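Heads up, one of the protein chains got dropped from this complex, but the rest are sitting where they should.
Chain naming follows the written order as A and B, and within any one chain the residues start at number 1.
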Amino acid sequence: MNATLDKTSFEPRLTAFVCNWCTYTGADLAGTSRLQMDANVRIVRLPCTGRIDPLFIVKAFERGADGVIVSGCHPADCHYTSGNYHARRRFAFFKELIEFLGLPEGRITFSWVSASEGQKWREVVNDATARVRALGPFSGYPGTELPAWPAAGAPAPNPAPGGGGER
Amino acid sequence: MARIGVFVCHCGENIGRTVDCARVAGEIGKLPGVVHSVDYKYMCSDPGQALIKQAIAEKGLTGVVVSACSPHMHERTFRRAAGGAGLNPFLCEMANIREHCSWIHEDREAATDKAIDLARVIVEKVKRNVPLETIRIPVEKRALVIGGGIAGIQAALDLADGGAEVVLVEKEPSIGGHMSQLSETFPTLDCSQCILTPRMVEVYQHPRIRLMAYCEVDAVEGYIGNFKVTIRQKARSVDETKCNGCGACQKACVVKNVPSEFDERLGKRTAIYVPFPQAVPNIPVIDREHCAYFKGRARGMKKDACGKCKEACARGAIDFAQEDRFVTEKVGAIVVATGYELYSIGKDQPAAGLKGYGEYGYGTVPDVIDGLQFERLASASGPTAGKLLRPSDGKVPKKIVFLQCVGSRDPAKGIDYCSKVCCMYVAKHTMLYRHKVHDGEATVFYMDVRAAGKGYDEFTRRAVEEDGAVYVRGRVSRVYRDGDVVKVLGFDTLNGTPVEIDADMVVLATAMRPRKGIEKLAQTLSVSYDRHGFINEAHPKLRPVETNTAGVFVAGACQAPRDIPDSVAMASAAAAKVLGLFSNEMLEREPTVARVDAALCAGCFHCERVCPYGAVEHKEVRDRKGNLLKVVADVNPGVCQGCGTCQATCPSKSVELMGFTDEQIYAEVNALAL
Partner (left out) sequence: MKELRDLATKLLAEGTVNVVLGWEEGPRGVRPAFATDAAAAGRLVFDPRCTQNLVPYLSPRRTQVKKLGKAAVVVKGCDARAVAGLVRETQLAREDVVVIGVRCGGVIADPASPEPLSPATVADRCPGCNSREPKLADHTVGELPAAPPGESRRDVRIADLEARTADERWAFWQDELGRCVRCHACREACPMCFCERCVADKTQPQWVDSSPHPRGAFAWNVTRALHLAGRCVDCGECERACPVDIPLGLLNLKLARVASERFGYTATDDPAVPSPVGSFQKDDAQEFIL
């Protein structure tokens, strides 16, 4: 992974849960504008931040992510009118709980990035990556580490438990 | 076992320059369940799409992943291609390795690794995609138009002429709206009533329009193509089926001093009245607040205090006992055209955050009037029969000062938007004034003159160059009564000098605001509105007459300040949108909707509380004998827009959003950890 990056430094893995209408499109705009950014973030596209269950974030950390980004439409901009308002309450509870449980601030980044904010998306990505890089790898569950990330694209050495059957 | 085909696109050099597409195809080809993995120069080209179709046919693919640009760009293209080869289109998804990868990274190794990850995530998702069928819902080919001003009239006529049945609801006793109050219209100075009245009559006579004046929308249920609207028919106290509009009741009415709403309180009307002579429908209504009969009843009198109108009516149409009635109409689409009202700048402020303009004396100085009042004074059908006479003493004003931007463009006072029509109508007012009072002096205080529009700039210049209006750039600090004159203290910012004018009358071009009660209507319709109450369009540029609720459209000044040509254009556009909707027997909807597992649902209805569209309904679950077991949530697929907030809220995960199911997202998250 990230073979050409400086091998001595830690390269974090971040999962981003973003809404389809604002942040995903904003990230598209960053692309069309050729804004260069860190290559550590992998986007999972969802229709709305309202669809994002805190369990997604918990699961991402369980499965080896070092950081998570959650991003959607600014208040009042939600494609679905109010999905982001409900999400905001949910995230407020989640954020306070997970920090009370000892997850350091900075592992999870919440942001609003609109479809026109390609520049802001780059900042969110680079800043979140820098924060997580500074925090180091997430090793919250001692003794239960998953196998290291193998060479990209290799088949799963250890199929995820409970992943549900394919159809 | 899944049989997934993966197609990695070079996008010419766009992806290929930074991402080693062959390596991506090779690595992804090793994933379990992937039976076909290739890279190609341009997947969106015809030969590229042919590759997909061919692979589906030859390899019996159960899913397709196109690793290329953003799904916003080409998802439709590739889903159509997959569908063309007999694969359910919703088994095809895209991995975005261009916008989200090759264009934002330079390091080829890192970008290629990331591209592999992104493709793997989508492969894992597609393995769990299920075939979805486009939702087809029947369309009720009738439209509801709310508001009978020029926008509503235009929308109703265009719809009806296009073959649709229309229900036109107007809350006032007559249609016509503000346009019927205007004297002449810019930029042509043609008489407003002359062009409007024939259209009003046309509405009345149109076989496909059901005109419901003096009615209000009470409740709306349902969804695009299938709305059920409850309309309150307010009690007119006059039987519409018997009245022939002869007017005898109004002559007989003993209450003759009610300020006329139509004349903006500058004229008087009777308690039983039609708002203006050309009213449509020409059926009077009893204003129960002022009627002697009803006042007597309210005081508890047993005997009838009055009944002159009833005696005068030869057809026995007066019905004091009439009550509000409710009717339900089934419609497939709704056009909101509730229009505007003028910012009331006096002491009582209509909304929080608005500060008013006490310093301009409106409401206390009788010769300080607003734009609509000036229209009534200048109108041939107005209280002065078209003679310009000032309200205080009926003298002809020799000097009128017009103030622009009263309320508009003034964040400190609560409204920051431009009301758009004022520059034009003030220019018109100065011209009307000069045409009626040849030696009159018109002075206009303005911030800017915004006259963008066909013939508009020429029109404002005409006011200055031909009709001698004096334009002073600057603001007015105070307006007050000083004996016989109205003193105007202002500042000319171009000269840098204070200006003091002894005017006979002052006309305030006050801001346009949405109609009172628009928020409640918007909530009834589940459409969003801005902080001023204007209805939000679905997209400010590309979907200007749609709202965020499918099947609800917007026209005219309830969306933003609009002049007549704009309102009419919007109304026709909304009508065209509705007719387009009605041209289908069935509506097709993306099947990305939520579904409830009734067996697991505990009926806590958190989903109902968070649903932005009111798509969650209550469904009774009964056993074979018909005993009620429980009441569970049920999502109406016609209303659901697919945000998935219900699913994330549901504690037991008893509701699934098709296309973004928990299994799919779980697989995506897991695929990132591999």
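Convention: a residue touches a chain if its C-beta (ideal position, glycine included) is under 8 Å from a C-beta of that chain, and two chains touch if they have at least 3 such contacts.
Remember, it's a predicted structure, so these values are computed and weren't measured experimentally.
A.B. asks: Touching the left-out chain: which of B:F7, B:Y529 or B:Y666?
C.D. replies: Checking each option in B:F7, B:Y529 or B:Y666, the one touching the absent chain turns out to be B:Y666.
A.B. asks: Need a quick check: the contact residues on subunit B for the chain that isn't drawn.
C.D. replies: Output for subunit B: 599-606, 608-610, 630-631, 649, 651-654, 662-663, 666-667.
A.B. asks: Which residue numbers on subunit A touch the omitted chain?
C.D. replies: 53-55, 58-59, 62, 75-76, 82, 85-86, 88-105, 109-112, 124, 127, 140-144, 161-165
Simple rule for what comes next: only the chains that are shown with their structure count from here on.
A.B. asks: Between subunit A and subunit B, what distance separates the C-alpha centroids? Give it in angstrom.
C.D. replies: 37
A.B. asks: Per the contact definition, I'd like the list of subunit B residues that touch subunit A in the complex.
C.D. replies: So the residues of subunit B touching subunit A come out as 1-2, 24, 26-28, 30-33, 70-72, 96, 98-101, 103-114, 116-118, 120-121, 127-130, 526, 528, 548, 592, 610, 612-613, 641-645, 647-649, 657, 660, 662-663, 665-670, 672-674.
A.B. asks: Mind pulling up the subunit A residues that touch subunit B in the complex?
C.D. replies: Subunit A residues touching subunit B: 1-5, 13, 15, 24-25, 27-32, 34-37, 39, 42-48, 50-53, 56, 59-60, 63-65, 78-83, 86-87, 90, 122, 146, 149-150, 152-156, 160, 163-164, 166-167.
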